[in-house]
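Only one protein chain is missing; all other protein chains are in place.
Let's look at chain A:
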Amino acid sequence: MTVAVPVRDPRRPSWEEPPTAAGQAGKGVVLFIVLAVVLIPLWMVVLTSLSTQSAVNQAGGMVLVPDGITFAAYKQIFTNQLVMHSLLVSLGITIVGTLISMVVTILCAYGLSRHGSYAHRPILLVLVVTMFFSGGLIPTFLVVSALGGYDSYWSMILPTAVSVFNILVVRAFFSATSQELIDAAAIDGAGDWRTLWSVVLPTSRAVTAVVALFYAVGYWNTFFNALLFLPDNQKWPLQMVIYTYTLQGNAMPGSGQNTTGQYFGTQEITPLAIQMAVVTLTLIPILIVYPFVQRHFTKGVLLGAIKG
């Protein structure tokens, strides 16, 4: 391959100069570094969770190059009461919370999306004000506690159930539904509920997918509310388990680790592998859902940011 004359890229407009080799190489290097910085840590986390004792020892910690794959760490955490329970808690909060949030958001967004409907402006104002003012942490904590949210799962869901930003995103999308379509539905005798369900929702799958992802990720990542309201590790979601047993290095109950972090279970796996298995467990749902929703991001986010 002799590189003499750069071949003109048909996508490049005719007036633009051909790229310089240095420029191309520079861009390539920067992009490569960016990708590496994001992906290598993730790769190491997942791989360490899959590594044997000897591989982890050989690497002296996090494993970059695989040397035999074992699912022993996963077997270990799936028999651990605490981890399994927190996984169920996280899944439960995420599923129930996302359902509640989506119903509330879609209803509210549609209720405010029709042109010239009664009182939609003052109601919008009531919503938007909460984006700029808030009571702050302490009063919110006191209100939720006074309503019995302390030591209760609903404190993970209801206080954060509505995101005004998401309502604005969905509303912008709903408002863009063609008026002819809605009028046609009205002629066919559809009320507002029917129109929302049969006309507006089916044409807004992209935005509902993105917003559902935003909510689901929010619930899945719930950490601080758990720290505030759930004193008992029997009710903790996964994020609290990671915080306490990986980040702070406390010994996980039933992990076969004693308080000094010495491992005395089967010699196949290390505590590090177990910790990384729990971390990987919290990554997996995001990695599964993400590719399906990713292509809708730009549309969804920008509608909310600009039109809202």
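Criterion: a residue touches a chain if its C-beta (ideal position, glycine included) is under 8 Å from a C-beta of that chain, and two chains touch if they have at least 3 such contacts; residues count from 1.
Quick note on the criterion: contacts and distances are computed from a predicted model.
Missing from the rendering is one chain, named in UniProt as "Carbohydrate ABC transporter membrane protein 1 (CUT1 family)" (options: "Alkylation response protein AidB-like acyl-CoA dehydrogenase", "Cytochrome C oxidase subunit IV family protein", "Penicillin-binding protein 1B" or "Carbohydrate ABC transporter membrane protein 1 (CUT1 family)").
The chain not shown here is touched by just one of A:144, A:199 or A:277, and that residue is A:144. Only one of the listed residues, A:44, A:199, A:212 or A:230, touches the absent chain: A:44. For chain A, the list of residues touching the undisplayed chain reads 9, 11-13, 15-17, 27, 30-31, 34-35, 37-39, 41-42, 44-45, 48, 59-62, 64, 103-105, 107-108, 110-112, 114-120, 123, 126-127, 130, 132-144, 146-147, 158-159, 161-162, 164, 167, 180, 183-184, 186-187, 191-193, 196, 213, 217, 220-221, 223-224, 227-228, 239, 242-243, 246-248, 276, 279, 282-283, 286, 290-291, 294, 297-298, 301-302, 305-306.
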